[in-house]
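Note that this complex is displayed minus one protein chain, with the remaining chains in position.
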Amino acid sequence: MEALIKELVETYGPSGEETAVRELIDEKVRGSVDRTFTDNLGNLFALREGPAPRLMFSAHMDEIGVIVTHIDGNGFLRITPIGGVAPHLLVGQRLRFKDGVIGTVYHEKIKGLKELSWPKLYLDIGAASREAAKERVRIGDMACLHQPFVNLGERYLAKAMDDRIGCAVLVEAARRLPPSLPQGVCFLFSVQEEVGLRGATTAAYRLEPDYGFAVDVTSVGDTPEAPLMAVSLGKGPAIKVKDSSVLCHPRVRELMIETAEREKIPYQLEVLERGGTDAGAIHLSREGIPSGAVSIPCRYVHAPSEMVDVSDVRHAVNLVMKLSTRAWPLLDSGNGSR
Amino acid sequence: MFLEKLSNLPGVSGDEGAVREAIIEILQGHPQLEWRTDTTGNLLVRKNGSSSPSRRVMLAAHMDEVGLIIVSIEKSGHLKFKSVGGIDSRVLVSKRVRVGREGIPGVIGVKAIHLQKPDERKKPFKEDQLYIDIGAKNKEEAEKHVSIGSYAAFDTECLSFGEGCFRGKAFDDRAGCAVLLELLREKNSLSFDAAFTVQEEVGLRGARVASYTLRPQLALAVEATAAADTPDTKKEQSAAVLGKGPALSFMDRTLIVDRGILQSLIEAGERTQVPFQFRRATAGGTDAGAIALSREGVKAGVVAVPCRYIHSPCSVLKESDLQDTVSLVRAWLEAIA
Partner (left out) sequence: MNAEEIKELIMELSRTVGISGSEDEAAAAVSGYLERYTSQIWRDRLGNLIAFKGGQNDGAEPFSLALVAHLDEIGAMVTRIEEGGALRFTGVGGIDPRILPGQPVQVHGKTVLKGVIGAKAPHLLTVKERREELKFEDLFIDLGLSREQAEMQVRIGDLVSFDAPPVAMVAGNSLAGKSLDNRAGVAALVICAAELAAVCHRANLYFVASVQEEVGLRGAITAAYGLVPDLAVAIDVTHGEAPGLAPPDVFELGGGPVISVGPNYHPALTRRLEEVASADRFAVQREADPASPGTDAWVIQVSREGIPCALLSIPLRYMHTTVEMLNLDDLTNTGRLLASFARSLDRPFVEGLACF
């Protein structure tokens, strides 16, 4: 699985430019499912057919990045963020464009970090003039972090763990599913999560699943003087209770806990005070879709190097698999008068 | 074009009636067109050209403008208000407005500078310090003309000035409405849906409903976008400049423009030699953001007329940009037909 994770996190894919990630995942997952297809926004659906109900697991393909808004007379590029990027975390970082152009971010003269804002940042791709820059980059081109994957032994370090690690978990879970399932399962690889859960919004509408699960990273409280949060690296995947986008359906959460306990999969419970996931969009689709989330604990979310624990990832794969193979209750479609 | 006529009408979000009625009047007598309204007040127009396009295309321009709503009437007859949509309250001081359906005149007065203490003079006026004065002598007289919930729109007469420029209010987005009207009225083979939407300025609300109803496969919002090609603004901070044609968005707060649509717009411009520019900013949002997330997802883009001082009582645009926007959107429609 390490090779798969390395390949996924090192692929270019800021929100709206997920093509390379999608093609890679499609190739990896196609053999394990009945069919794959895409939609207008670029979501990738990988479907295992089966009787009702239908489960949907969603991991997002996109990562945070920047977009070029201006090329100045000397060939420097001005940029604005795609998703929640903190400007101070970009200073000195290398960024890469789709076709491989690389540059570094620095700032204009400032008195202190407090003055650091997007208009003060620029991207230098080593172009000696405006013309030279324009040959390599156009306004509207996007770039993402350029960081190699590193295996630290028990832990992995890389850019875009958020949420390629979720993608890797789904691809791996799909591979390991038995030939027969008690219900249909769709693995959704969604787009544009970082800019507002957009891909999951249209995908859930299209697929109309009975249950939805986001598979995404979550923050932790186990680093020095971290915000109070009872999630740590290495203690198993987290079963989400709440974040700012969703209050997970109590029944779904209980069934997730029951599954983890029965299968002896270590787990933690997660209350994330700031941040959202695809479950936020999925549970409000159409007439409502009971939803939950499997979170992979991750340090330094949205920083250039995000860290996850190898055993957490392994257990997350197992949990997604066991959630797929256990039978989920049929939902009545409401006994309304319509 | 109908910019002047449309600009002069009041149409604060939630009160787009006058604009809607004027547009319907302009549409009358064109056999290719049919239209209806929905419960939010959107005006949905279908142009049935001779071509039958393979994909349903929706153009959207919003009828509403930023403005004010009356929230209480003081004993003195002054009207307290809140802004509808994003208005910098510093632009309100010493302006004229038209209040209510009757459109009665009012002014936004302020404490005379002689009466202000030195430290008061250094602070900008906030919305809750300002009142609309319709000249009423007391609450009773004011209530004959105005009630809580009456809207007030800027009172600025649209006129042409300078070198091919227009000055007026509500160009955001009557400019877009004017562009759509040109495309609807001209006799040609194009078929498409045009939505004149409501309540864009308070959260892209009309477009969301309109796109659910129309189920487009491709959509384009025709907007007005902030140009700041003015003194004291760094070049890289101006999203667009006047006179260089419509601005094409690649991303904003509500939308990442579909790359295929962006490319087809660029090609349409290059093919027909219509000038265009890129909108060099990612702030702000448009109806296209709501449309893109409708139902199963819609490929959407934005074309915008550069416009200085939007969301103020008086904005400025160049007529050539308006014409070029019509030409570019027409060329795009022809290419995808």
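Order as written gives the chain letters A and B; numbering starts at 1 within each chain.
Rule of thumb we're sticking to: a residue touches a chain if its C-beta (ideal position, glycine included) is under 8 Å from a C-beta of that chain, and two chains touch if they have at least 3 such contacts.
None of the values given here were measured: they were computed from a predicted structure.
Student: Touching the absent chain in the whole complex: find that residue among A:L89, A:A132 or A:L247.
Tutor: A:L247
Student: Which listed residue, A:L89, A:L177 or A:L284, touches the chain dropped from view?
Tutor: Touches the omitted chain: A:L284.
Student: Among B:K82, B:K111, B:R253 or B:R271, which residue is in contact with the omitted chain in the full complex?
Tutor: Missing-chain contact among the listed residues: B:K82.
Student: Going by the touch rule given at the top, which residues of chain A touch the chain that is not shown?
Tutor: Chain A touches the chain not shown through residues 221, 228-230, 241-242, 247-250, 253, 268-271, 273, 283-284, 286-290, 331, 334-338.
Student: Touching the absent chain: which residues on chain B qualify?
Tutor: So the residues of chain B touching the unseen chain are 13-15, 17, 20-21, 36-42, 69-72, 80, 82-85, 147-149, 198-199, 202-203, 205, 208-209, 212-213.
Criterion: only the chains that are shown with their structure count from here on.
Student: Measuring centre to centre with CA averages, how many angstrom lie between chain A and chain B?
Tutor: The mean C-alpha positions of chain A and chain B differ by 36 Å.
Student: Provide the residue numbers of chain A that touch chain B in the complex, in ascending order.
Tutor: Interface residues on chain A, with respect to chain B: 15-17, 39-41, 43, 67, 69-70, 72, 78, 80, 82, 119, 139-140, 192, 195-196, 198, 201-203, 205-206.
Student: In their complex, what parts of chain B are in touch with chain A?
Tutor: Its residues touching chain A are 217, 234-237, 250-251, 254, 256, 258-259, 262, 278, 280-283, 292-293, 295-299.
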